[in-house]
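For reference, the structure I am asking about is given below.
Here the complex is missing a single protein chain, while all its other protein chains stay put.
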Amino acid sequence: MTGSDIRRRAILGAGIAAGALAALPRRLGAQSQNLVVSTFPGTWNEAHREILAPYFRKQTGASVTQTILLATDQVTRLQAAQAGKNPPPFDVSILDEGPLLDAVKAGVLEKFPVDKSEHFKDLLPPFQDEWGPKISIQVIGIGYNPKKIKTPPKSWDDLWNPAYKGRVGLTALNSSLGMAFMVDLARVRGGSETAIEPAFKALRELLPNVGAISANLGAHAALFQQEQVDIAPYNFNFVQTLKEKGVDVEFVKPQTGAAAWRTSLHIVKGATLPDLALKYIDGHIAPEVQSEMQKSPFFVIPTNRKVSIGERVAKNIAATPDDFGKLVWQDWSKINQQRGEWIERFNREIKL
Amino acid sequence: MVGRRFLQLFALAEWQLILPLGLFFLAFFLAPLVVLVVLSFQTEISLGRFTGVHYGKFLGDAFSLGILWDTMVLGVEVTMVCALFGIPLAWISARASPRFQPVLLFLVVLPILTSVVVRTFAWIVILGRQGVMNKTLIWLGLVDEPLRLLFSEFGVVMVLAQVQMPLMVLPVLTTMQRLDPNLIDASAALGAGQWRTFLRVVLPLSLPGIVAGAILVFAACVTAFVTQTLIGGARLVYMPLYIYQQAIGANNWPFAAAISVVFLVCVLFAIYLLSLVGRASRGYVHA
Partner (left out) sequence: MPRALRLDLDALSFNGAIGFVGAVAVFFLVAPTIIVVLTSFTSSAALRFPPDGYSLRWYLALVDADQMQRAALTSLVVASLATAGSVVLGATAALGLASVRGRWMRAIDALFMSPLLLPALAFGFAGLIFFNLVGYGLSLPTLIIGHVVVCVPFVVRTTLAALTQLDPALIEASRSLGAGWFYTVRRVTLPIIARGVGAGAFLAFMASFDNVPVSLFLSDARTEVLPIHLWEIIETNLDVRTAAASGVLIVFTVVVMVVAERFAGLSKQLR
């Protein structure tokens, strides 16, 4: 092969490559628009990917790119983008009650255009909010492995049972699960959102029983999947999803009451595609979507009055509005004030 | 005529060909690093006043220093494991028959080219409580209960060693292949056994390659973000995760910049030390 042959091949190859690359953007552009949304790990991103995204695509023809972040991280990134005068990294934000307060204070959200929304008025009153509709409630309780633990636990105190030495799991405080657990623990041990010491004392006493402290919700699921722990505080939804995947895990409400908080969707201020964002959020509160999500394996608790409560939700959480009222609602504005301090303390004191 | 003159002007200074990349590096490599250093002395995201408060915070905090120490120790541990397993493998490859050698080379190179996420993910499947490794250990009767391999330092070292081993094998292999076979024959002729020949002749002569491999492995594994976080979990915090948490998680860019600069300096210093060993060994080899 002479030098000129090699050169000719190279130039030909480069030409083809350049042509292909030039053609690509046109193909990409010919595709539909793409909405970037945030979602939570675990049940949520799967439910959004498998139910909400296809519904949204049918309604609008647009595709969805998910970015998986905890609520607190979402607020941080939105604040960072705003400070740097950059467009926000996503157009739709899913937030739990605590981080929502922070986000409103930081001014990173748009008020929800209620009149433009199709399904907002169908939500039960506690779930209507000017910043965005509440799409579900998350309830925490005890997740346990029924094959290893034969008698179902009854309350948080069961975690301290010496029989479970090294088999208890905990999770870090950056997720709502971790935070809500600690505040509820404080409550049953005589404290509250403003008196957290009983919770820290109890956790220190729990340490000999603790087998692993997961840093995030994905790792928390892995603890049960890999049978690294047998009992841990956990969300109702996440336990159901794992169970449907064949993992040995059950959920039980503590007899002292189950802590709960509301989760909501919001349009981010400065969103690139605000109309699509609205349609996406609207899709999440549509009756068809909510009833699909209530089915296996997600068991997302619905908030639209047109959706009836399913069997598993009724059995485990609440069958009537009264039962919903009996759930333990925490004061997140007080929690938010001390979050940073508690996280640092947790990282230093609660270590294996 | 004019054209050729024009080109001849260029011909006078061939070194000018370095300029495009040089200017690119100036703008997009050196400038960002300078900005990083300057930002580490700030309190907010601007380039104005100077303060050493972040360095004080890092260097005075046992938690932060512990992370730095753990990271460096991790690098040393992995480098030693890679040397322990990689040098024999390189020797075998160097002495392998021409039929075997391409196969061995392929097996060694394939891991480096496969995505690091894929390789680390494979280990998650293996190291779990119900994973292959625990099942095998229990079956062999070595342990009664599954060990905690994931989320442990041992697990991180093991995975990093496997992931980075090719970086040790390739330079050592290159050096070993250039060894003068007469030296080995001479050693044997003088009555030295295989062990003696290997330890007294081959290893010292391969030292430049070993040092090169050690530098590559060390540099790669202290900064191996994906492997450290997936296998170590976020309980085992090393420098890369610390930087990421402070930069993206806590949005504290100046502090993250200070941590990055400390990290850079330490890694450069370690590499410098290793290269000194390399230079000394080269003198030894040619003496």
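In order of appearance the chains are A and B, and numbering begins at 1 in each one.
By definition in this document, a residue touches a chain if its C-beta (ideal position, glycine included) is under 8 Å from a C-beta of that chain, and two chains touch if they have at least 3 such contacts.
In this text, all values refer to a predicted model and were calculated from it rather than measured experimentally.
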For the chain not depicted, the shown chains it touches: A, B
Which of B:72, B:89 or B:184 contacts the chain that the document leaves out: B:89
Chain B, residues in touch with the chain not shown (by the definition above): 4, 7-8, 10-11, 14-22, 24-25, 28-29, 31-33, 35-36, 39, 45, 47, 84-86, 88-89, 91-92, 102, 104-111, 113-119, 121-126, 128, 130-132, 162, 165-166, 170, 173-174, 177, 193-196, 198, 215, 219, 222-223, 225-226, 229-230, 239-240, 243-244, 247-248, 253, 256-257, 260-261, 263-264, 267-268, 271
Those residues of chain A which, in the complete complex, touch the missing chain: 2-4, 6-7, 10, 17, 21, 24, 28, 34, 36, 41-42, 45-46, 49, 63-68, 84, 86-87, 89-90, 216-219, 221-222, 225, 245-247
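The rule we apply is simple: only the chains that are shown with their structure count from here on.
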Chain A and chain B, separation of their C-alpha mean positions in angstrom: 36
Interface residues, chain B side, partner chain A - complex: 45, 63, 128-131, 148, 150-151, 233-235, 248-251
Sites on chain A touched by chain B in the complex: 73, 76-77, 79-80, 83-84, 172, 212-216, 219, 222, 225-228, 348, 352
